[in-house]
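These notes concern the structure reproduced below.
The complex is shown incomplete by one protein chain, all other protein chains being positioned as in the whole.
Chain lettering (A, B and C) follows the sequence in which the chains are written, and residue indices restart at 1 in each chain.
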Amino acid sequence: MIDIFERSKPRWCPGCGDFSIYEALKKAFLELNLRPEEIVLVCGIGCATFIWSYLNTNALKGIHGRVLPAATGVKLVNPRLKVIGISGDGDAYSIGCSHLIHTARRNVEITYIVVDNGVFGNTRGQPSPTTPIYSHLKNYPRAWPEKPVNPLLLALMSGATFVAQGFVGDIDRLKEYFKEAINHKGFSLINVLSMCPTFNPVRTIRELRERIVYVEELGAPFENLKNAVEMILSIQEDGKYPVGIIYRNREPTYNELVGVVKGVDLSINHDRIAEISERELRLRLLQKKYT
Amino acid sequence: MIDIFERSKPRWCPGCGDFSIYEALKKAFLELNLRPEEIVLVCGIGCATFIWSYLNTNALKGIHGRVLPAATGVKLVNPRLKVIGISGDGDAYSIGCSHLIHTARRNVEITYIVVDNGVFGNTRGQPSPTTPIYSHLKNYPRAWPEKPVNPLLLALMSGATFVAQGFVGDIDRLKEYFKEAINHKGFSLINVLSMCPTFNPVRTIRELRERIVYVEELGAPFENLKNAVEMILSIQEDGKYPVGIIYRNREPTYNELVGVVKGVDLSINHDRIAEISERELRLRLLQKKYT
Amino acid sequence: MKEVSLRIDGLTGQGIEFATEVIVEGCSLRGLNVCTFRWFPTIVRGGYTYSEIRISDRKIQARSDKIDILTILGEVEVMDADGLLSENSIVVVDEENSAPRFNCRILKLPLKKTSLESKTRPNIIAVGFISGLLGLRLETISKILERKISRKDLLESNLRGVEAGYRIFMDTGLESYNLPCSDSPKNVLQGSDLVALAALSGGCKFYAGYPITPSTGIMERLVKWLPEVGGVAVQVEDELSAVNMVIGASYAGARAMTATSGPGLSLMVEGIGLSSMAEIPIVVVDVQRAGPSTGLPTAHEQGDIDLATHPSHGDAPRIVLAPSTIEEYYSMTVDAFELADRYRCPVILLLDHAYVMNYFTLEGLQVSKVPGRRLASGSEGATLQVYPNYSGSIDAFPAPPIRGFLVVASSVEHDVRGLSMQDGRTHVEMSLKRMEKMKELEDQPISWEVLGDVDAVEAVISIGSCRCAVEEALYKIRKTGRKIMHIPLKQLWPLPKKLEETLKDAERIYVVEQNASGQLMNLVSSKLPKRVELKSVKKFDGMPFRPREIHQELMDGGIG
Partner (left out) sequence: MKEVSLRIDGLTGQGIEFATEVIVEGCSLRGLNVCTFRWFPTIVRGGYTYSEIRISDRKIQARSDKIDILTILGEVEVMDADGLLSENSIVVVDEENSAPRFNCRILKLPLKKTSLESKTRPNIIAVGFISGLLGLRLETISKILERKISRKDLLESNLRGVEAGYRIFMDTGLESYNLPCSDSPKNVLQGSDLVALAALSGGCKFYAGYPITPSTGIMERLVKWLPEVGGVAVQVEDELSAVNMVIGASYAGARAMTATSGPGLSLMVEGIGLSSMAEIPIVVVDVQRAGPSTGLPTAHEQGDIDLATHPSHGDAPRIVLAPSTIEEYYSMTVDAFELADRYRCPVILLLDHAYVMNYFTLEGLQVSKVPGRRLASGSEGATLQVYPNYSGSIDAFPAPPIRGFLVVASSVEHDVRGLSMQDGRTHVEMSLKRMEKMKELEDQPISWEVLGDVDAVEAVISIGSCRCAVEEALYKIRKTGRKIMHIPLKQLWPLPKKLEETLKDAERIYVVEQNASGQLMNLVSSKLPKRVELKSVKKFDGMPFRPREIHQELMDGGIG
């Protein structure tokens, strides 16, 4: 079969975790029977986001950290499009952190994939918000002085209705999470534990493999926030990483909440506008009500 | 006694919650025997932040949403200064949201007071990130479509080492929280439940009074994250607001972590610079180590 | 021209805005033209404020050179009144307050006392009094109150108050101004109404914004109106989000806009560059306020010319427009959407605080019927390009999904298909292609006008709302036989070639603008003849020009 989703041969460093995400995502698209035209990849800046060059879909390659606002604009206007946001951990949790929180609470129907390799790969090796405190990275000449962020918990606390963590060492499951997330009505965050062999010596696939805990076996996905939070906290206390779909819930999406379930009406209705104009021009002041 | 902390008579709308915060903060300063010169108020933009005009201390009145970065700069350079950040809920959780998360995880020794009146007061009545979903506010002509943020949980999840919630209806306790926060070695967030009678009809002092739960009685402050989170979630599930110091912990501060416990050495040592210059100019390339 | 100018001074929270609205409506219902200006502070209650209402039988869009009736509601020090009061002016002050020392007729009236009696507030009593003085009928004012106030008890006390105020006027025995009232009402509105209406007319279907004075009114209107035409307006977390969301919406097919003021424009700069590079059309409205930084957030200034005309790192083509009349607040906002789509680039509309937030009579608005955005369809797939060369017309816009065609828009350098290209040659080609689009507008600027004597050797260049004050000043000067042309410069970027051509024989040029550093002067100075006498006419005290201020500058012998 011709690979309809391959635009060009991916070119990451050998051993880069990004390849697995590319594979898993391609498979998810194929298994969901999606057509390239109905998918929009909204990408930030960073190695992981290069995926827009390699995957054959529509793409809006934006600027650093602004994936979610741009993706929200796309989804509000045309919800028939499958909107997939792609960021690295720097793009999502450093410069883009605020948008994650606000997009989660709006519950915009976006599949947000964050490739978390614990480093700024593309700028060649500085610590990222998921780099563990006291790490020594290649291009930061001192021990890193910050506690890492907690993306899963931040998303949950902000009202995300689908929160998962994937692992590049397990492409099949990753693909399943992607599929579930794409089918989810609402905002989904999938933080994908990945690695950057070129610049992040602190995190290796072996180390990751040893530290992951599949949460299915612990009763996930939960619909109850408290259960999800407790589970994550417990697993993290043991120095482990939860992997799987942790939380899932159906709540009104932003398109539903702001009244554009079918998207924006792109045709222009001059009569309607004339009516509004007539009403507002003539009666603008008289209309204003004081109580 | 002359009020050394009063610069000029405060001018908020009658009934505004900001007066109580002003009073509580002034009292906290007095009871802690602080001198105006050793305090720096770092303020954003919004009604609450006008406090810099009324309180007689040093002040850095910055721009909207950037209180915490500016405050971090001050504290790193001179930790002998008591650095108090003041924001409204819009300043802190809307435009400034990302800085809250990153400053919390750095554990910068800043007392961050957020006056949470559930509305953008200063721009005359738009919904803020703490406005409840479906609210009708004065200057937003439709029902508000967003779930509110969860400031206490966000701060906790980000690693804040002191998290409290105050209530303007109880100035005495508020003052105590402020005092404890100012004395805390690390980042402290005090979210103060307040109201804007001019623009926020949704939140009244009566309603707030009915819905607060004092957490002292529930064993707070906790040192254990899980306990704190569970308590907040439980209280919120009941539609109530926890009030009190919820969480407190001693961890290394950012000044300690980056090696400026006593602040930055402001004198210039030309010999030391010459040494570095000599070393780096001559041996720049030879020094770089590959492994 | 018959006109009366009145002003109400007091403190925020005293209902001066409400009083203004009622009087403005009253005049409008009686067929008069109005134009207002409000000075107000950032604090919501208790700060010094005043409201100026100019009433005339002619179209007016500038401030008045005089105050006929000054009503002082609070215990305040009246500012900005020097030389505006004459012996014929009437000053109304509450009998309990200290009377100002003006050389005119001072009336000490029982405003407060009467308001207590009628269980309302002094502003309402003042409205009654002023209505009488203006010759507005009590029933007109009552009708307005009835439609404005829904709470019954409140309405009743207001009606009582207005009547009482009216009665005070009757008791003074003063004569009403003899204004040419009629029974054919006139439309009155704020600039923000026009911008929001024009957005609808221009086919805007998506708005995202973050509140900031003085732009917030535009968002408020669109949150209400856009859903009525199948669109949507959202309030977002900050300006970074706003501009990027608008870009996403436009990529997906909708004409889209955001509005902000200086600090927000500063934050949007990176996004504006993305719009330019990815060739995704957006409209960014910047309602200027006094800077720099937070500055005087509720005051009028034209200090964003510099930033708006240079709004990004790199070579990022953009269009910057500055409408100069209230009518152009409508027409040029529509233009902005058309130009954005035609040239696939950001269009920045540089607006004035004074026009956006105040009231103006508007008549004979030409409602635009532009066709909106035409979307590319799958049948065009074969010839379709994401980044075609500019064709001289508005191409069909490629929004996903298009059968057989993928829309790849990108912030990194790309070829015509949108695919990433890192070689220097593509960068050169595409940079030139992007810039090429600007040439047409250089040659055929939008809304170009030369007013007055086109062959004069004296010329005025003005920007935005300065135009109307300049025209009033020139009206007087021209009557003396002095010839001056006036170019209200409305397309700031790209600068029209016509500017240089038109001015090539000018010997004396006045550049009129409202900022301290002469940003308009800097912008145009390379287009002006070299050995010309140049005079920068600036005002930057937070208030719009009055005609006489410009008049004086134009009459001053000394230039240079």
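Note that a residue touches a chain if its C-beta (ideal position, glycine included) is under 8 Å from a C-beta of that chain, and two chains touch if they have at least 3 such contacts.
This one's a predicted model, so the numbers in the text were calculated from it and none came from an experiment.
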Problem set entry | Chains on display which the left-out chain touches in the complete complex | A, B, C
Exercise. Of C:Asp80, C:Glu163, C:Glu380 or C:Asp415, which one is in contact with the hidden chain?
Worked result: C:Asp80
Seminar exercise, completed: Cross-chain touch to the chain not pictured, restricted to C:Gln235, C:Thr309 or C:Ser331, is C:Thr309
Seminar exercise, completed: Only one of C:Ser86, C:Asn103, C:Ser293 or C:Gln552 touches the unshown chain, namely C:Ser293
Seminar exercise, completed: Contact residues on subunit B toward the hidden chain run 7, 35-38, 40, 42, 45, 52-53, 56-63, 66, 68-78, 80-81, 98-99, 102, 258-260, 264-270, 272-274, 276-277, 280-282, 284-291
Exercise. When the complex is taken as a whole, what residues of subunit A touch the one chain not shown?
Worked result: 11-14, 45, 47, 50, 61, 63-65, 94-95, 97, 120-124, 126-127, 129, 139-142, 145, 198
For this session: State which residues belonging to subunit C touch the missing partner chain.
Result: 41-42, 47-48, 79-80, 261-263, 265-267, 269-270, 273-274, 276-278, 286, 288, 290-299, 301, 303-304, 306-307, 309-317, 410-413, 422-425, 427-428, 431-432, 435, 515-517, 519, 522, 525-526, 529-531, 540-543
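Criterion: only the chains that are shown with their structure count from here on.
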Problem set entry | Dominant interface by contact count, named by its two chains | A-C
For this session: Could you please state the distance in Å, as a whole number, between where the Cα atoms of subunit A are centred and where those of subunit B are centred?
Result: 29
Exercise. In subunit A, what residues contact two or more other chains?
Worked result: 98, 102, 258
Seminar exercise, completed: Multi-chain contacts in subunit C, i.e. residues touching at least two other chains, fall at 227, 234, 237-238
